[in-house]
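Every protein chain but one is kept in place in this view of the complex.
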Amino acid sequence: MEAQQSVLSPAGADAQSIATLSWIMFCAAALIFFGVVLITIFAHKGNEAWRRRLSSNAFIFCVGIIFPTVTLVALLIYGLMLTGARVMATEADALHIEVVGEQWWWRVRYTESGAVTANEIRVPVGRQVEIKLTSADVIHSFWAPNLAGKVDMIPGVVNVIRLRATKTGTYRGQCAEYCGGPHALMAFHVIALEPAQFEEWLAEQQRPARSPTGALQIEGESRFISKGCNACHTIRGTAANGAIGPDLTHVGGRISLAAATLPNDVRSFGRWIRDNQHIKPNNRMPPFGVLTDRELAALAAYLEGLQ
Amino acid sequence: MTDYPHALPRPKAELAELEKIWKVPTGFRLLTAVNNTYIGLFYVGAALLFFILAGILALLMRLQLAVPENTLIDQGTYNQFFTMHGTVMMFLFAVPVVEAIGVLLLPQMQAARDLPFPRLSAFAFWAYFIGGLVFFGSLFFDLAPDGGWFMYPPLTSTRFSPGENADFWLVGIGFIEISAIAGAIEIIVGILRTRAPGMTLDKMPVFAWSMLVFAGMIVFAFPAVILATFLLELERAFDWPFFIAERGGDPLLWQHLFWFFGHPEVYIIFLPAAGMVSMIVPTMTGVPLRAYKLIVVALVATGFFSFGLWVHHMFATGIPELSLAFFSAASMAVAIPSGIQVFAWIATIAAGRLRLTVPSLFILGFLAIFVIGGLTGVMVAMVPFDWQVHDSYFIVAHLHYVLFGGMVFPVFAAIYYWLPAVSPGRLSERLGRWAFALMFAGFNVAFFPMHIAGLMGMPRRVYTYAEGLGWEWYNLVSTIGAFTLAAGVAVVLADVLLNFRLSLAGNAGNVWRAGTLEWLPNSAHGTRSIPPVTSREPLWDDEKLAGDVDAGRYYLPGAPTGGRETLVTSAVEAVPQYVLQVQGPSWRPFFAAVFTAAFFLLLTVKLVMPALLCGVLTLAMIIAWLWQTDPGVNHPPVDIGGGTVLPVYVTGSSSHSWWAMVILLLVAASLFIALIFSYLYIWTVSPEVWPARMPAVIWPLASAVAFILSSAAIAFAGRMLARRWALCLSIILACLALAAAWYFEFQGQWQSGLRPSASSYAALVYTVTAVEGQLVVTAVIMGLYTITRSLAGLLTPVRRATYDNTMLLWHYTVGQGLLGLLIVHGFPRLAG
Partner (left out) sequence: MPRSQNKHVTWRVVLASWRVGAIWLGAFIAILVMGGFLVAWSGVYSVAASRGHWPGFRLLLEFGMRSSVRTHALGIDVPNLDDPALVERGAGHFQGGCAPCHGAPGRPSSPIVYAMLPEPPDLGATVPAWKTNELFWIVKNGLKYTGMPAWPAQQRDDEVWAVVAFLQRLPNTTASEYQALANLEPRRQEVPIRALAQGGPIGTGLAACSRCHALDGAGRPSGAFPRLDIQTAEYLFLQLQSYDQDTRHSGIMQPVAAELEEAEMRRLAEYYASQRPVQRQEPAAGNEASVARGQRLATIGLPDQGIPPCLSCHVEDPAVRDPLYPALSGQYASYTIQQLELYKSGRRRGTPAAEIMSVMAERLTAEQIKAVSIYLSGLQAAR
């Protein structure tokens, strides 16, 4: 499944109206540009009458002042209407989510249910979603272009973005404000689901982690503690309760790893745990080169199993 | 004509003496040259060097982005590259190159012999060049800043950028800004006070107008970023929490201050380029510029509006809707003045016959690119659209269309157009056409696809991108375009190397049949004599003008005082007022610049003692340089011709140094206003850190009394210029009172237990004190300098410019001090 990340294929109410505005402006701009080119050609090569007209003060006045004033005022009014539309009120049945930007991943919490996940936001199609955005460290910017414009995540400030997905699908988003180091690798997914599917998923997220099955996974679970993974990560239902890194309770069920940097499979888990500083330089997790191949395989199997 | 100011023939020795006086030093003494043409050329050369260096960084980045998941350049290096590319292009290329062209051309356009403060230009250039090279060199030691060219905290705070990389930006850029301000003061006084007689404001070349607006904008915009860098450096070095949210600071304060500078910066760069276009278009069409007055109004309006747009860089920060509406409207409004200029140029083309020379081609290219940049500019002024494309590659495309199209193309037109004024021949038409074709095609191939990549979701400042998002082709095409563009620039370079030979006196002359004064026969001393001006295109009106000027028929054909001189005229009507004795070559500004650069850079790498040593040496050099200014009435009034007899020394409000001092104080005032804005802004964000209890009222009262006393003492000293001891005593009293006033304010805060690292409020209060402290120290140094001048017998009731300038600074210092007290002590009581 190829996730999209484009302004031009809107799947949200906000993005839709902005896309309409964009196309109007692109067409108008193209017309104006070719108009200016044409006028310049006439000014250079046109006959005397044309050139007399084009060199008059009236021409400068009309084309240089009146035309842009009228066009811009019209555009401004249209733009302000759209701006107002975005700053709309929160609906009563809106879904509330809190997203915290952290170097270089996204902490996600569903306010009503308390479900916690990371780098992935699932939303029901058609329902308004209000997301509270803030940052734990530097300034980030939350941008899922298919759904809406971006809003900055600023330490000490809580900004709000309201979305409404209109089509089911997987949409990719990315941090848009340079946040140092691997800013390029700080992405996320928004997955718009049918409401029933969404509720099912949300219920699953609230449950504690499923127990490991098979010797390898069981070994992985104990390694998760003894190697110190639990110092930073939480897996609900186990002793792991670290609060620094992403909650891994259902990590195996997400569609990507490391803020949409790697696909979610056993091999990626292994690569990430041992070699994350090469995959995503300077990220906040230390590389666990101390693990033997066996230990790594066990951990990867365990984590992949946390569906 | 019978009414020439001077009869012919001129005395034989006159020209030889003029040339001897204005001779440019040779050999290694070339470093001491101060002549505006030389400094201007050094300046242009240095700026182009930085253009090429930053361009190479861009090419390397384009290589990295040519294919997805490329590993050519690692993340850390890439982050340094894009930070340096932006910073170097903005601070070390764009602003300096237009300032350089101004220094190079303005005196010639106004038939002045030199700028009024030639040593200041030399100082500004050397500080910029040496400092800029070292700053760029930080790349080779992995020390280059990596926070993006707008250096947003908290990313650039000590916590998230613990290395010295960020300090290189904050301190390194600090003095390049100082250099830009020095240049701006020079240019304002130069434009307003050293025009040819009769060149009233409405006959001034449009380029001079644009440079006047440019310099004025620097005076008001740069202090904001100087303050911002000062605050962030204080936070980094001493933990004063201006931008730390937990202690009442706000990261958005930086953005407000930065963009209050940063947006005008765009027009600071663009307006002079537009001025150049307004000079070249009439020449190439052979008719005067259409709608001259409207264009001047447009320039001034752009300068004015540009200060009201800064928030459009912050549409996504979640600011209130009302602000969004205001700044959106203002951002659109600024498109209108640009539109006026574009259509005035087109109208001029229609009025005449455009010769398709290389400069014309570059200007047509500019028009096409700039119109696209302007249109996308209107788009991003639309708030909802900006929410989508802000910080995406669409913006990267837009800003390059505006800046590269709006500024680099005109500058290349200017290089082809004006180089014959300092070289025996033109550059090659054939190479020029190739260069234009490569640059125009390359530019559009490189940057147009970025619009689409941005709309397809590609954020800026990413060192790599994933496969499968549909960005691959656009990036590859961009890279190909970038190298085509670079090839075009390389052709221009080759052309310059092949065909440019520096020669002032032996220049090619008026090769384009232009109408303005810079095309008069010229040399190191400017024109032989200074003609009166009666129209905007004097060379078109009077075909004999060049010959007459060169024969010495007009004003000031020699050097009557035996030194370098230029004519000072009134600001509006350009009536001759006095003969200004300008200064010649000297090592002092050169070494002052070397030590200034060394001071800041040593400070960056925390070598405090050597830095302080360099600071003291800078001060010594500046005082030594200052010592030679203020010559007094060393010559009786001179007859410049036509019966006009002018004094050689003037003090008070008509003196050029008075004007320069007033502009400098405007810079200081801008900085102070930005600081007060910061104070009030932080209050709106975090009123909870404002104190319930203030220092006892006695402290600010004592401080205010001491301030007023010190001002009175300085005023009294002005009446005692003839009585040396009374003068010295009252200045010493003034110094003591000023120091006491500052101490009372500081001590009052300190006694109350307030510490600057406690909260953003405390940090701001102490910053007000610190900024005032800088002024107090400067005032005291100038006070002591004035005493020294007096004791040396160099200060009299007539020869009083030194005192006048000290007095101006003094009263300003006291005024700012009192206002500071009022706000720091009054506002919390009012608000609390």
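Letters are used for the chains, namely A and B, taken in the order the chains are written, and counting of residues starts over at 1 for each.
Heads up, the rule we're going with is that a residue touches a chain if its C-beta (ideal position, glycine included) is under 8 Å from a C-beta of that chain, and two chains touch if they have at least 3 such contacts.
Model, not experiment: these values are computed from the prediction.
Per the touch definition above, the residue from B:7, B:30 or B:498 contacting the chain not shown is B:30. Of the options B:19, B:164, B:542 or B:639, the residue whose C-beta touches the omitted chain is B:19. Contact with the chain not shown here comes from a single listed residue; of A:126, A:242 or A:281, that residue is A:242. Of B:356, B:502, B:575 or B:645, it is B:502 that touches the chain left out of the display. Within the full complex, the residue among B:524, B:556, B:601 or B:622 touching the omitted chain is B:524. Think of the hidden chain as still there; on chain A it touches residues 136, 226-228, 230-232, 242-244, 277, 284-290.
By definition in this document, only the chains that are shown with their structure count from here on.
Note on chain placement: the centre of chain A and the centre of chain B lie 40 Å apart, centres being C-alpha means.
Partner chain B is touched in their complex by these residues of chain A: 2, 4-8, 14-15, 17-18, 21-22, 25, 29, 32-33, 36-37, 39-40, 42-44, 46, 50-57, 59-60, 63-65, 67-69, 72, 75-76, 79-80, 82-84, 86-87, 103, 137-139, 141, 143, 145, 148-152, 154-157, 159-160, 172, 174-185, 187, 260, 281-282. Contacts from chain B toward chain A in the complex involve residues 74-76, 79, 146-148, 152, 154-155, 160-161, 245-246, 250-252, 290-291, 294, 316-318, 321, 324-325, 328-329, 332-333, 335-336, 339-344, 346-351, 354, 364, 367-368, 371-372, 375-376, 378-379, 382-392, 455-457, 459-466, 468-470.
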